[in-house]
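Sending over a structure as structure tokens; questions will come in a sec.
With one protein chain removed, the remaining protein chains of the complex are shown where they sit.
We just call them A and B in the order they show up, numbering each chain from 1.
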Amino acid sequence: MAQVTAAVRWGLELAVELQGITKRYPGVVANDEVDLAVVPGEVHAVVGENGAGKSTLMKILYGMVHADQGTIRVNGQPKRFRSSKDAIAAGIGMVHQHFKLADNLTVLENVVLGSEPTKGLQLDFAGGATRIRSLASTYGLAIDPDTTVEQLSVGERQRVEILKVLYRGARIIILDEPTAVLVPQEVDDLFASLEDLKGEGVTVIFISHKLDEVLKVADHITVMRGGRTVGTVTPAETDGRRLAEMMIGAELPSPQTAESTVTDVVVISVRDLNVISADERSVCTDVSFDIHKGEIVGVAGVEGNGQGPLVDALLGISPHRVDGRIELVGERIDHWPARRRREAGVGLIPEDRQRQGLLLPSPLWENAALGHQTSEPFVSGLWINVKGSKARTRHLISDFGVKTPGTDVPATALSGGNQQKLVVGREILADPKVLIAAQPTRGIDVGAQATVWEKLKEVRKAGMAILLISADLEELIGLSDTLYVIFRGRFVARLDPATVTPEILGSHMTGASLGEAV
Amino acid sequence: MTAVATRLLPSRRTSRSVLYALSAVLVLAIVVAYTGADELTSRGTASAALRLAIPILMAGLGGLFAERAGVVNIGLEGMMIAGTWFGAWGSWQFGPWWGVALGVAGGAVFGLIHAVATVTFAVDHIVSGVAINILAGGAMRFLSSITYTPETGGSVVQSPGVTKMDTFNTPFVAGGNLFGWKSPDLLGWLEDRDWFFVSDGAGVLRGVTGEVSWLTLLAVALVPLSVFVLWRTAWGLRLRSCGEHPWAAESLGVPVLRMKYYGVLISGGLAGLGGAFIVLVQQGLYREASTAGRGFIGLGALIFGNWMPAGVLNGALLFGFGDSLRFRGAVTVRALLLTIGVGLVALAVWRWRRKRPRAAGVQGALALMVLLGYALLTEVPDQLITATPYLITLLVLAIATQSLRMPAADGARYRKGETG
Partner (left out) sequence: MKSRRWLVAVVAPLAAMVFSVGVASLALIAFDIDPLFAFKEMWTFGTSTESLINIANRSVPLYVAAMAVAVGFKMNLFNIGVEGQYLLAALFAAWAGALVALPAVLHVAFILLVAMVVGSGWAWIAGFLKVKRGIHEVISTIMLNFIGFSLSAYLFLNVFRGETEGLIVATGQIPKSGWMPSLNPVLGWFGVTPRRGSELQSFLIIAIALGIGYHLLVKRSRFGFDLRASGINPAAAQASGVDPKRMIIRTMMISGAIAGLVGMSVLLGFFHQYPQDFSRGYGFNGIAVALLGRNHAAGMVFAALLWGFLERSSLILDLRDVPSEIVTIIQGTVVLGVVVAYEVVSRLAERQTVRAAARAAAALESGGAQEAA
């Protein structure tokens, strides 16, 4: 690669050099012969979609995961990391996407924990504070060591995480999706800090899927897709559209050209839905859409842009304040409790089946009743109808190809794919009026995926209204009749799956289309 | 120059506490003047309040160390029971200070069992605590049957009399001995003057400086010691981090499981100390059920004190004070009701001004109930007095929950290597 030859010419060692990194998990190759070369003192971005392999690669670099094959060189020295401790000793620090900060402790306490400066028996608060302040000013990370983390904004907390690694002498910092949780102003502050870090010779590796930001701040951009590196470019050589193309692949799946089954009967209508958290942050803003009988409405978006809160609000289990209108077949249901909505015909395939969709220690037939435990055939009168439940479960198992020895097996014994087929099957067989399918084929094998898609198309034909929320573009393009894009809690685009191009879709999903003027 | 001067001045926190204490005495003085219940601020009441507060304080501090490390300890009552038994036995065999040492050890043993169950085997903390209480009660009964029953004055539920802790009077202030010379009793003299507010304050202070046992002093000293250890040492920071965010602590190399063990062991030891106190300062012998739920009231004091040692002390003193009124007359208790009622009214008004109408309404209603009780009850039933600490606990918890801040990962099942 270009910068490698340049570095060698100048006699510089690469800060980080990964060669031929391969990591296999059962059923999937997370990293396939991945190469990465990072010049010292630069900001190097690694971009790709979810599942492209970037997180795994960084975990390997940070010693949290061991590669099956490949070599790691840090500052020219070959390294073997048995754990993160070795990586830290080599000067590598990682700032995780989900912060590990104790809210009730101060910044100082969080930063020095485990490496406390002491003066005799006591903790040397003054010394620690001085060191933190000097680090903060050197690297442009303004923070007061004596405030409790709880009082800090998300951007400031990130600064504390960065200080944590700098305090321990990191010269190579990995930032995992750092702007995922920041508002634009905080993003600018972060980028200013990155400049300061660069100025002091610190190398920054920046994992992201937000192409607009990456173009602004990175010196080099490595694109990954499907566990492989697609290429490394500089911002000068490229732009958002071409990057999106590299990320997603030049070809999008062609939508199935079957006859449209969309009627003009509106099953569910949502108007001006706003979800506002306790600290007055708007989690979902002005969401409006309709779903007709026989229609699949797809919602594309990178995970964490408000999909979860939207589903919670539609279902009636949101812990936040929800304003707006939701009408199901003409009736207003936005003030109904969750059970009533379920009984009225709102089905749910949750995005995290183990957390929201299954009772793992319970037998399959009880899991088949979950969500429908007040309706036929699962109940008769006040009692659970065991016979009816088991019969329905058998039907489910055979219809959806769930591989299991019987109906009494605990759900935990099923593989992920079969668990998902169980959940999908129970929701579809309950014949809801509208089915909310959130990431319905996440983490399951290709065969199970195909089954689910077939079933969804079948029930759509029979007149079910389906809300499909997904990060899988093949799925969205292949199934949706109408396609929205959600970004930061808003529906930012309404597209036609038949004519959308990867660049347009990608740029909406990553906010590039908005030009950061939110 | 100014830097030195500002360091000499009391910190804002201390001056605020002093202000609170003074205003409390003022309120009591007013109530005394109005109702004539001078027992309220007498040295007898204050002394009893302090004595009754210490076991609650020890249980509360014990709970604090455990919960700060992230382990809920419902078994404090059982550990305290072990403390009473071993405290009595130790003093009976070897002397009062041995009683203290063995009481602490006894409590710590049950603390170890709780730690093994919850930290190593990840048993639910509350279930383990309940089991410990059952086990401790049974084990102490068994030991009593073996050791005490053969003795005169002993039985399965009681030991023969044991040597209590020595007491002392603070010199000058409370007429203590100073190298054989009996010093003047200033506070006692002030108290007898019957001067408004001054005598009341003197009475309270005389109560806590006179006839004080050494163990009381030790116990109270544990409060600033806990503050120092937990907030000013590296070890204390690591312990607290285990209760706030064990996964963050683990990622930074803190041995979380080991720290939890330490916290629970200390917790048991402190509860044991509280039990030893009951025997060696209050009762003078081991008696079954002498803990009377103090282990649980201690948890109440912990919550009241917002998981801070000074707060636990305040809570313990409050509950001890309420407990001590059992031995005073009805006049005193009615006076207390009046105080509480007035206090609640003040609280309700404050909440109202803070734009919290619903909270103000609830507290106003409570205040009304209490004041009604004061007006109607010419004779306070004994049972109401025995129920006071428990009622106060519930009351405080019901009012204060919003601003209470327990350690964030308290009670969480932590397993090494998980991401949380």
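Just so it is clear, a contact is a pair of C-beta atoms (placed from the backbone, for glycine too) under 8 Å apart; a residue touches a chain by one contact, two chains touch by 3 or more.
None of these values were measured; they are calculated from a predicted model.
Visitor: From the listed residues B:137, B:160 or B:373, report the one that touches the chain absent from this view.
Guide: B:137
Visitor: Looking at A:339, A:461 or A:494, which makes contact with the chain not pictured?
Guide: With A:339, A:461 or A:494 as choices, the missing chain is touched by A:339.
Visitor: Which of these, B:33, B:127 or B:375, touches the one chain of the complex that we don't see?
Guide: B:127
Visitor: Which residue from A:31, A:203, A:307 or A:404 sits in contact with the chain not drawn here?
Guide: Checking each option in A:31, A:203, A:307 or A:404, the one touching the absent chain turns out to be A:404.
Visitor: Can you list, in ascending order, the subunit B residues touching the missing chain?
Guide: 74, 113, 116-117, 121-124, 126-128, 130-139, 141-142, 144-146, 149, 156, 293, 296, 299-300, 303, 381-384, 386-387, 390-391, 393-394, 397-398, 401
Visitor: Would you write out the residues of subunit A that touch the absent chain, in ascending order?
Guide: Residues in contact with the chain left out: 315, 317, 337-343, 348, 350, 355-362, 366, 369-374, 379, 382-384, 386, 403-406, 408-410, 412-415, 418.
Here, only the chains that are shown with their structure count from here on.
Visitor: Provide the residue numbers of subunit A that touch subunit B in the complex, in ascending order.
Guide: Going by the criterion above, the answer is residues 84-85, 100-105, 109-110, 112-116, 118, 121-123, 125, 164.
Visitor: Considering only the defined contacts, which subunit B positions touch subunit A in the complex?
Guide: Going through subunit B, the ones touching subunit A are 232-234, 236-238, 240-241, 244-245, 247-249, 251-254, 405, 407-408, 420.
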